[in-house]
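Attaching a single structure in structure tokens format; questions to follow.
The complex is shown incomplete by one protein chain, all other protein chains being positioned as in the whole.
Going in written order, the chains are labelled A, B and C, and every chain counts its residues from 1.
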């Protein structure tokens, strides 16, 4: 075990939301991290376990009201959209590396951000920021001081489709993503009928269909970068009666004749060096397979009758889809082993 | 209230499965029906409430071991596949009208049945049987003595897509159906890890992807009949952590330029005379919207960026997807009002 | 079928809450009722199915903003506590019979109401009102113009224990009620972390323990009336990860030596004339056994080692625990058969 002076000094802002809570859980167990500050206005001065009872036996640490002027090796921003773009510059100038879990730094082109979210106040930082999907941008992340952590739907969708785009194996006009998410994706502070227990239990629904969800341009941008052409695709999110997890079912026409086995080999090869991607050759993934882990499981099958492939990917939306991936990015940005602190097994059942 | 001699004399075979139980619930409340016999080997001689505790305050009736030689106006067969094709001929010859909830009489062409299920022992009856989807085949059903009640996934899928095929508004090679079902679709007697509570709770998964599920040819057959061309499509079933309900998300390319409003009008017109189809112009459907009812709710939206339409339909898999639709067929076959006994509101929440 | 002029003319105030919605579902299916008015400020002028999508195929009726001056045979008040005591007098003076689903008319002694709720503005009406538990007060209800419909926990608890108190079979100082409720018991409009889907899913908790829940005095009052002594008992409510249902596990010391079979016989006899109470001699009840029904199922067992009896009762909190019982009261108050409109079987699964 390293002595304390070699630990990363880390802070989390927005520590009482679901993404923030998952950061706390993972960072408190990370062998190379000292969690020095957890900021929450709602729970300021209270112990972490008031917001997160599952930490009661772990730490007596309290929430801070503000980040203050102290310096940190890494600051995680886990607030609603529009906050990080205001906070990042000052943190960077103090020498902190910044990993933002909101949408603020996912788009290099601030016009796209403006179109789907709001006007961006730091377009130059947006242009500098690296999109934090290690499986596609590992080297850029290693050198970055500012990372925009991917959205949950985009993580599952992009990992499912990137191998086909990189290898020009899919008709880029044929892509449909039908995605299913647990309710924690909507956050911890958005109350109302839509997330009221009795209305959600034992029911599934679609929402923001036909390309109106904000994750659509994010997925299109990143996938376009993998094939050199502008992709327009169909993306449909669904709400599932479960707390955690995303399953993305992706469809597309193959551009050449490949059977299921050949395509599984292609995926296995593409992800050979990615410790968190598991290509499933002998089963189809379920969201429970990755509960509480940073893993993405991918299964697929080719339908020769239609020349279409169906790819199914699963992640935990709060781990690989948010906090776990953010820590994977931290590991890369700070020269740690990519898997450090992220090799816990999934909870079952 | 009618006197008893004007009631339909009805029997249910396979009355301790989920489809059979839903038939009992609905038939016991049907104002024009006398339920005379409920057959279950498992619960023979026991009161109905041993299998269905929710009937304890309704009836003291017991299960029968066999149907026997008595005559019935209508017999519902709700057994596993392969039974009804052996039983139907004798029942018909005794003058009973027969509604089969298994797959045995869903395919006029017994070669297709043989390819996906098993060799058919009554191909001539299969050729005679009418596919029991009233919204498409109402007049044929009125005149039928043998009806093959549609599968649950096909009911949701076909109702979502038929208006587009009838009106040649969709590219028939572009159709993808991503369907989500509650666990009761797997039946009440198939045990194992796949349906073991702790494995299913709070998890979603895909199964039999890439056109390998038996409902694929059923959907293709019926939709082909609506447009005069042989359709090949992609169908993916998913298992949801809920007991009841199906949501089908359907995708296709439009063959002409229509916006969402125009398409909603087209659906509203197509289903103007169908009492159980609700076209949702002001919201998207959720499975809870139809819980315990015979309704099918349909919403849709056109994505002008991709020229694709997304249609979302929901049914209760045990009601409109099985027992409710069977009773709708009984009403038509016996000259009752189509909605008789089927206008109960949905349970909420 | 009766012609329309013989139907009861009925109104519901508070028709967009869970109790109100269950009233609409049941009243729309009641063969002797004409639902003339459903009042909701939130959904005023909108169709019922905006609040209750499961009614979309049943009716095009819209919500009213106010009850107005029209006369009704029966008015159901299903609002939060404190409203009915203001509205009842005027309705009664117009000749309406009133059934209140709030707590306002459950206590004849307004001092008790004041102690647990707030000052009562109509103490004389409170003193007149009949407690609407037909199994105990059927004759009084028949003659009443104002009924206070019991709370959900009290209904399950009182039905479980009344036979022991009536027959002096239980030590009145030994009673403990451990009750478990679905989340709909908290209502449809109380949002927050406590009922936010991800926080409630797959978790159970206790709340308001040690006699602090408002249903404690209601249970004590009614049980005391059955044995002629003032009872003080322990009542603990728990929140379950389910939408509907209450299970009450009740404990007490027997005052004489009875075995399980003898006690089951005693219960069977006590409830011989009560169409909605099912004494379970061959199984223990589960909340799913009564889903969507007006039934109360009761099982029990004597532990000879401790001389204690354990009684388990289940109801659907929105049906027998609210709207169904209210309609049972309406039937009694208007001379209809007690079971009219309430013999639907339970939804399963």
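Following the convention adopted for this analysis, contacts are C-beta pairs under 8 Å (C-beta built on N, C-alpha and C of every residue); 3 or more make two chains touch, one makes a residue touch a chain.
Since the structure is predicted, the reported quantities are computational estimates derived from the model, not experimental observations.
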Of C:110, C:287 or C:329, the one touching the omitted chain in the full complex: C:287
Listed residues C:302, C:322 or C:336, member touching the removed chain: C:302
Using the definition of touch stated at the top, determine which of A:40, A:122, A:294 or A:307 touches the missing chain. A:294
If you put the missing chain back, which residues of chain A would it touch? 1, 18, 21-22, 24-25, 28-29, 50, 52-58, 184, 201-202, 243-244, 275-276, 278, 282-283, 285-286, 288-295, 297, 343-349
In terms of residues, what is the contact footprint of the unshown chain on chain B? 18, 182-184, 188, 191-193, 195-198, 200-202, 241-244
Need a quick check: the contact residues on chain C for the chain that isn't drawn. 176, 178, 180, 182, 198-199, 201-207, 209-212, 232-234, 236, 238, 240-245, 247, 249, 251, 260, 284-288, 291, 299, 301-303, 305-306, 308-310, 312, 349
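One rule holds for everything that comes next: only the chains that are shown with their structure count from here on.
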Suppose chain centres are the mean of their C-alpha atoms. Which chain sits farthest from chain B? A
Cα superposition of chain A onto chain C: how big is the rotation, rounded to the nearest 5°? 180
Measuring centre to centre with CA averages, how many angstrom lie between chain A and chain B? 39
Taking each chain's mean CA coordinate, chain A and chain C are separated, in whole Å, by 46
As a quick test, compute the distance in whole Å between the mean CA positions of chain B and chain C. 35
Residues in chain B with touches to at least two other chains are numbered 201-202, 243-244, 285-286, 288, 291, 349
